[in-house]
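All protein chains but one are shown at their positions in the complex.
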Amino acid sequence: MSDITQITPGWLGSEELELARARMPILYVEAVPVRVDDSGEVTHVGLLLRIGSDGAVSRALVSGRVLHHERVRDALLRHLEKDLGPVALPRVPASLQPFTVAEYFPTQGVTPFHDPRQHAVSLAYIVPVSGDCRPRQDALDLVWFSPEEASSALVQQDMPGGQGVLLRQALAHAGCLT
Amino acid sequence: MSDITQITPGWLGSEELELARARMPILYVEAVPVRVDDSGEVTHVGLLLRIGSDGAVSRALVSGRVLHHERVRDALLRHLEKDLGPVALPRVPASLQPFTVAEYFPTQGVTPFHDPRQHAVSLAYIVPVSGDCRPRQDALDLVWFSPEEASSALVQQDMPGGQGVLLRQALAHAGCLT
Amino acid sequence: MSDITQITPGWLGSEELELARARMPILYVEAVPVRVDDSGEVTHVGLLLRIGSDGAVSRALVSGRVLHHERVRDALLRHLEKDLGPVALPRVPASLQPFTVAEYFPTQGVTPFHDPRQHAVSLAYIVPVSGDCRPRQDALDLVWFSPEEASSALVQQDMPGGQGVLLRQALAHAGCLT
Partner (left out) sequence: MSDITQITPGWLGSEELELARARMPILYVEAVPVRVDDSGEVTHVGLLLRIGSDGAVSRALVSGRVLHHERVRDALLRHLEKDLGPVALPRVPASLQPFTVAEYFPTQGVTPFHDPRQHAVSLAYIVPVSGDCRPRQDALDLVWFSPEEASSALVQQDMPGGQGVLLRQALAHAGCLT
């Protein structure tokens, strides 16, 4: 009983989240943080650097769940602040039309996207960021890459689960796929 | 116990669905069925006609949940077949980029969209349909309207929960908002 | 002869422009200037106020031609600065995918858009503006409207040539059509 009262309404306890993950697609948002010049053109893409418990380096986009009764915009802002810190000054787009919808399946090969934990459906946005980024949580660093570097094999191989594909979809949408 | 074994894995029992609805955003797809001419221009919009238990007439878009381990494309096809019958010949777009994302909140006023049962987040698509539509399930009829008629106050007032707004967003996207 | 030498290469003399207008579609850009809140949601739309030689009031979006060897981004910036002044701080989107393409025909009724002077094809963008707007050129003022006001009959009737339709398409795209 005490368990129930400790759960913030609208949030799932970890056991319930496990249960839901086995039964329903989970709604995610993903943001590709970019630096833009005065004309709005993307000059750099920001990727989070993480080191796994096995020492493996990986690079990731900003990503996370949408909570119950949370707007997509607010979920984007919350995850951007969680991953980039409080002074990143992200500019969430005026339109909620995502540049793509990424479907992560627990089974590999259904789509280019794979998440062993769950079936996640992710609304993906390009988000210009003009402030100072100070990664928090489990990220070691945020590294800025040119569009060319970001789509290179070297960077792509460090992005598991299909996020490398999603990144190149973002670059294509922004007109800077090389 | 027999209840549990009867549940298809990946589907929620009705009790579990109630629980999930109180805790997580539920992923939906919505389709605006349209007739197009040879140049692809929208000539008519199809709306489902329903009569509630209280006798109230309402008009609706094709709409429904995405199931666990189901692709967005397959959810669209399933709901189109469920609502329009097996020979409607819908053409799901080549790109999954929706024309908008509609956020239905159980609380009114957060967005133009409202669903008293749940927090639903809906990916919305315009779907040209060239075959014969035979509404099934709980719909009485599918009625085709010109874009002008579809955005008229007369039709709009019969579309609850903000679907009238979503319909006009679709017309705007297709270039036939009047 | 001196006329010819005075023409900047890539620019059309007024006579040549008349000739081209009678023979080719002319490429335009249009920007819907908006104020957004911290979450990126549109709170206000800016419309230019003009008074015609006949005293008629009209309201307009930012609009103008793309010049030879000019990028779409640079044309947007140039017209935004021309119409809103040098400290408007417009944020041209990271992607050049317009929310719509508006086709203005010299003949009425082909599309909702009409321009008696020419066949113009316009790439339309929503552009958040955070600075101080000081209309220049032939505009008297820039007036900010809420999305509700902007789509009202009162404002719509002051927008000739179909720009009222384009404005509502922008509001629909931004999720604030009412």
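As written, the chains take the letters A, B and C, and residue 1 is the first residue of each chain.
Just so it is clear, a residue touches a chain if its C-beta (ideal position, glycine included) is under 8 Å from a C-beta of that chain, and two chains touch if they have at least 3 such contacts.
Everything quoted here is computed from the prediction, not taken from an experiment.
Q: Looking at the full complex, which residue from B:R50, B:R73 or B:H114 touches the chain that isn't shown here?
A: Reading the full complex, the residue touching the unseen chain is B:R73.
Q: Take the complete complex as the reference. Which residues in chain B touch the chain that isn't displayed?
A: Counting over the whole complex, chain B touches the hidden chain at residues 34, 36, 38-42, 71, 73-74, 76-77, 91-97, 99, 126, 128, 173-175.
Q: Just the residue numbers, please: which parts of chain A touch the chain that's not shown?
A: Its contact residues with the unshown chain are 100, 111-112, 165, 168-169, 171-173, 175, 177-178.
Q: Residue by residue, what part of chain C touches the chain that was omitted?
A: Missing-chain contacts on chain C: residues 10-12, 16, 19-20, 22-27, 66-72, 95-101, 103, 105-107, 110-111, 119, 121, 123.
Here, only the chains that are shown with their structure count from here on.
Q: Residue numbers at the chain A-chain B interface: does the shared fraction exceed half, giving same, or fall under half, giving different?
A: Same; most numbers are used by both chain A and chain B.
Q: Give, as an integer number of Å, the spacing between the C-alpha centres of chain C and chain B.
A: 34
Q: Quick one: chain A and chain C, Cα centre-to-centre, how many Å?
A: So the centroids are 34 Å from each other.
Q: Hunt down the residues of chain A that sit against at least two other chains at once, touch-wise.
A: Each of 71, 95-97, 99 in chain A touches at least two other chains.
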